[in-house]
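Omission of a single protein chain aside, the complex is shown with its protein chains in their original locations.
Let's look at subunit A:
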Amino acid sequence: MASLRLLLAKPWIWSFIGALLVWLATIAFTGGYGGGGMITAALSLAVFTVIVGVGQMFVITLGPGNVDLSLPANIGLASAVAMKVMDGNDAMIAVGLLAALACGMAIGAANYLLIWALRIPPIIATLSASFIIQSIDISYGRGLQIKPPPGFADFTNWQILGIPVLAILTVVFTIGAAIALQRMIYGRSVLAIGQNIRAAWLAGVNVGRIRFLTYTLSGALGGLDGALLAGYFRGANVDIGNEYLLASIAVVVIGGTSVAGGKANVPGVWGAALFLVLLLTMLNTFGVSAGVRLLLTGLIIVGVITAAGGQKALR
């Protein structure tokens, strides 16, 4: 009982409860048919939101006003860079992934440069950066779908006993991110800056360096995500990252990370990402129209955030 109460006190548990309820509702509707397939599909698709969600989480944790709005454009450009470098050739997969990572890191670093050197608020800096990135992408990719090499495409689809390998690797990555957040100097510094930037500075945290690292990390994860998305969805395109503007922020918030910064958790990003995909699964399975689907998505997200937030107030 005590352990249950302890579990319920965790801010991230609500996203998992939401995901479970939505999944149960869906299989109740289908009479149990297809439940396993839904989990596989949810894991395959949630991976992409988790990767950018973790990057966004670190940025948001830096405190009020910190957010990376350049992720969609970053993902789009990196997907094109990765596919062009790979050029359909299996031998170039690693080089393409590195190119996408480098592209993302450069974007992240440029974001911080705008914020630091020109003293532009992060929302404006990353949003204006995203227009520049998108324009580069349009002239670089010419709006064409560039296909991944067959080996890379197969890798993104590879499953063991119905569990996507990409999801397993992402779990490993998120465990690493959780350790970095809670147990390493870098993560503790991010939390400290989010709680009180001046106090963190007085305590000897190199605020500038940590913020630079965080924006670069977010950019790098966006770049990696772009390459993986292009593999899974069989082609790079400018719009491939569009939904991750809202989704990356939504998973952070639904997952129980404080929008005001200074308080974060990694498991919630997974729970929230699964929740969002399963929600889409449920509404598609119920066969509701597009308008109702958007309406319900909004209402349910508000519901989960309220549930998670209400619990916090009790503590």
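Please note the rule applied: contacts are C-beta pairs under 8 Å (C-beta built on N, C-alpha and C of every residue); 3 or more make two chains touch, one makes a residue touch a chain; residues count from 1.
Going forward, contacts and distances are computed from a predicted model.
K.L.:
Given the options "ABC transporter substrate-binding protein", "Cytochrome c class I", "Aspartate carbamoyltransferase" or "NADH-quinone oxidoreductase subunit K", which would UniProt use as the protein name of the unshown chain?
P.N.:
"ABC transporter substrate-binding protein"
K.L.:
Can you tell me which of A:45, A:78 or A:205 touches the chain that was removed from the display?
P.N.:
From the options A:45, A:78 or A:205, the contact with the absent chain belongs to A:45.
K.L.:
Given the contact definition stated above, which residue among A:138, A:168, A:207 or A:307 touches the chain not shown here?
P.N.:
A:138
K.L.:
By the contact criterion defined above, which parts of subunit A meet the unshown chain? Give residue numbers in ascending order.
P.N.:
Touching the chain left out of view, subunit A contributes residues 26, 29-30, 33-38, 40-42, 44-45, 131, 134-135, 137-138, 142-147, 157, 229, 233-235, 237-240, 243, 277, 280-281, 284-285, 287, 289-291, 293-294.
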